[in-house]
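The next block holds one structure in the form of structure tokens; read it before the comments.
With one protein chain held back, the other chains of the complex are shown just where they sit.
First chain written, first letter: the chains are A and B, and each begins at residue 1.
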Amino acid sequence: MLEVKDIYFHYEKQKQDYRYDFSLGKGEIIAISGVSGAGKSTLLDLIAGFLMPNKGEINLNDQDILSLPPEKRPVSILFQNDNLFEHLSVNKNIALGVLGNENSNENQAAISNALKDVGLENFGNQLASKLSGGQKQRVALARTLLRNRPILLLDEPFTGLDEKTAKDMQALLKKLVKQHKWHAIIVTHNKYDANAMGAKNYVMKNAILQS
Amino acid sequence: MLLNNKRKILANSNRKALGIIIALSIGALIIALFLAILNVANIIPLSAKSTSPDIIHLVRMSTIQALLSTGLSLMVGIMLAWALNRLEFFGRKIIIALFASAIVTPGIVIALGLIDVWGREGIISDFLQIFGIGWDFSIFGLFGILFAHTILNGAFAATILLARLEAIELQKLKIAQSLALPPLKRFLLLDLPTIKNTIPALGAIIFLLAFTSFPIVLMLGGGPSNQTLEVAIYSAVRLSFDLKLAVQLSLVQLVLCLLIIMPAIIFNQDNIRAGISSNHRWQENGFSKFMQITILIVGIFAFMLPIISILLNLFSMEFFALVLRPSFWRATITSLTLGASSAVLTLFIAIIISQAKIALHGKISKALIALPLYVYLIIPALVLSLGFYILARQLQISNSIIAPFVLILGNTLLALPFAVAILAPSLEAINKRYNKLLGSLNLSSLSRWRFVEWPLLGREIGIVLALAFSFSLGDLGIISLFGTNEFTTLPWAMFQASGAYRNNDAGIIGAILLLIIFTVFLVLPVIFRKFSNVRS
Partner (left out) sequence: MFSKYFLSLIFTLLFFVSFGALAQEKPVLNIYTYDSFAADWGPGPKLKEKFEQNCNCTINLIAASNSISSLRKIQLEGEQTKADILLGIDTSIAAQALETGLFIKHEIDVSDINIPNAWSSDYFVPFDYGYFAFVYNKEKLKNPPTSFADLIKQDIKIIVQDPRSSTPGLGLVLWIKSIYKEQAKNIWSELKPKIVTMTKGWSESYNLFLKGEADMVLSYTTSPAYHKIVENDNRFEFAQFEKGHYLQIEVGAIVKSSKNQALAKQFLVWLISEEAQEIIPTTNWMYPVANIELPKGFMEQAKPKKALLIDEVIVFENSEAWVLEMLDAFK
């Protein structure tokens, strides 16, 4: 259970408080919509640790995560773009998700398994810059598979993808979240995206997260 | 649509044409200066027997020294930029502004500050004496030259590289942080690809500065075994008045430097992204944080101690006596006016050249338009000002009328390569990002500047202005031929004072110069960023 309890946050030089209060269980997805600047991405930054709330708690299975630095939080993130290092191969990009010897047989196997799961079996040695937008997103997803962190944050992951690719991606996401029992939060403009994944809908309005 | 395209092409070609005309004019001016010198070289009787200096020896020494200086400066610059990018602390902005000003602080002033710190009776020696430790270290020799060059150019490199690091895409930074990349991997994957493209051009500029360095090399060099070609050129003008030899040696210097830096200029592809640098700071812990703090403390001490020791001159007893002298105010006002004028002119030309550079296609043509700027930087100031002097005579223009113009123009040309290096990449990034949008909006070149480029470039404009202002403020090359009693500048007053036992006065003026330079570097970028954003 991921609980975001009564979080208050305001940017320096801004008076307005952003407020968030919700929870979600394992294998659940919530989708957050709202106009730009409403504070959708701010929530992701708070959970990922790039911002610290002024007030409130964030717990995962009753354990506080606010005290952890971003790199230690049980979180994977996916953005609209810039998820990959374009000058590295697909394999190398995914290997960044594991610690230790990336060339060990065990890790090699894990990487190719993850690639298989996202449907990119033979792409391991390609340069990331050679991939299409949808393929890039799937490689990034493969990396989160390898890391297998309980919380998955997605910031407009379908924007810029064509309709078919976006649909495939949504189905894939839905399957993986269920399978790995992740807590997934998706920021999106598009309500249809949310429905397609069977997500609970939230909206940011007047700086408050509402269902 | 067709019309739109046509207009856009027109706007682009306007920019191109203007830039090319200015670049050609600068090239023509340099040629005219050389020709003017050669012209009189024929009618002036040579001194008895002109003996040519050992050029090969000088070139060898210059090259070794310049290569070492460049390597060390880049290393120090990368380390400092790395530390500054990771750490957040009080006064960070001030430290960055101080480092940025290093490139224009008069070398001789820094060299004297270094002596105050590292010398036989310097601060460190005094400090060690308290513990009864002898100080048997000599700052003179190749080591001293490298030390001074590394401090000045390393700080400069650090500011340029830091700007690149701060422009790394925010999302990429967040992904990497969330992946918990270890420090070394972070540097190799995020930082290195970002600064890799900046290093050739930066290295080229540092190489030029080190190769043509003169007062620092003579002062700290420890004797004629460590010297540059620049000394031989100086000697040809001063001692034997062999102007032909001076021109020849200048051309040797020109060809050599171009051979070394041309590849760097041509293959320089600075593809940074547009955008305001992020405030997101990802700090590291443990050993790497310890290293960053150590590097920064050492860097700040090495750079700041000499400067503080110079600034202490402001508390000298003679301060008020000096400041009350009318000649001091005359020099100050002249210096400030010249500095402001050449700052504006530099900005104006730098924008045009940068825009033209972006509008041009192909590496070679992009490099060619920047070429005259580098050429001007390579030729010794003494030769250039001599050329100006002779040219003014030939055009029958009185010295007192032309002097301020020459000073403004000369120092503008000196500041231009740096100004373009600062402005062009950011301008290019903006153009890349908004190219289609700008094209579809059918904006004229001017409104494109007014509504898009100017609001986004506030900080860079501030830096360019500060840089050009300071270059002109510190000029000792051109003023030495054009100065008169009515027309004096602060550095000239400093030079006069130190030439007449008045080291205190010279020290105070040096401190005032530094203070003005720092203030300008601290204030202008901030003001212009605010100012330009207000209008957007």
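Keep this in mind: a residue touches a chain if its C-beta (ideal position, glycine included) is under 8 Å from a C-beta of that chain, and two chains touch if they have at least 3 such contacts.
Here the structure is a predicted model, which means the values were calculated and not measured.
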{"item": "Contact list for the unshown chain, restricted to visible chains", "value": "B"}
{"item": "Options B:Arg120, B:Lys196, B:Lys363 or B:Lys530, residue touching the unrepresented chain", "value": "B:Arg120"}
{"item": "Residue touching the undisplayed chain, where the options are B:Pro182, B:Pro224 or B:Pro263", "value": "B:Pro224"}
{"item": "From B:Ile130, B:Ile364 or B:Ile401, residue that would touch the chain that is not displayed", "value": "B:Ile401"}
{"item": "Options B:Asn14, B:Gln171, B:Asn197 or B:Ser235, residue touching the unrepresented chain", "value": "B:Ser235"}
{"item": "Chain not shown, touching residues in chain B", "value": "40, 43-45, 47-51, 53-54, 57, 108, 112, 115-116, 119-122, 138, 140, 214-215, 218-225, 231-232, 234-235, 237-241, 325, 327, 337, 340-341, 344-345, 348, 386, 389-390, 393, 396, 398, 400-401, 403-405, 480-481, 483-486, 492, 495-503, 506"}
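Assume only the chains that are shown with their structure count from here on.
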{"item": "Length of the line joining the C-alpha centres of chain A and chain B, rounded to whole Å", "value": "45"}
{"item": "Of all residues in chain B, those that touch chain A in their complex", "value": "169, 171-172, 174-175, 177-181, 185, 189-190, 193, 280, 282, 285"}
{"item": "Touching residues on chain A, where the partner in the complex is chain B", "value": "48, 50, 69-73, 75-77, 79-83, 85, 87-88, 96-97, 99, 143, 147, 155"}
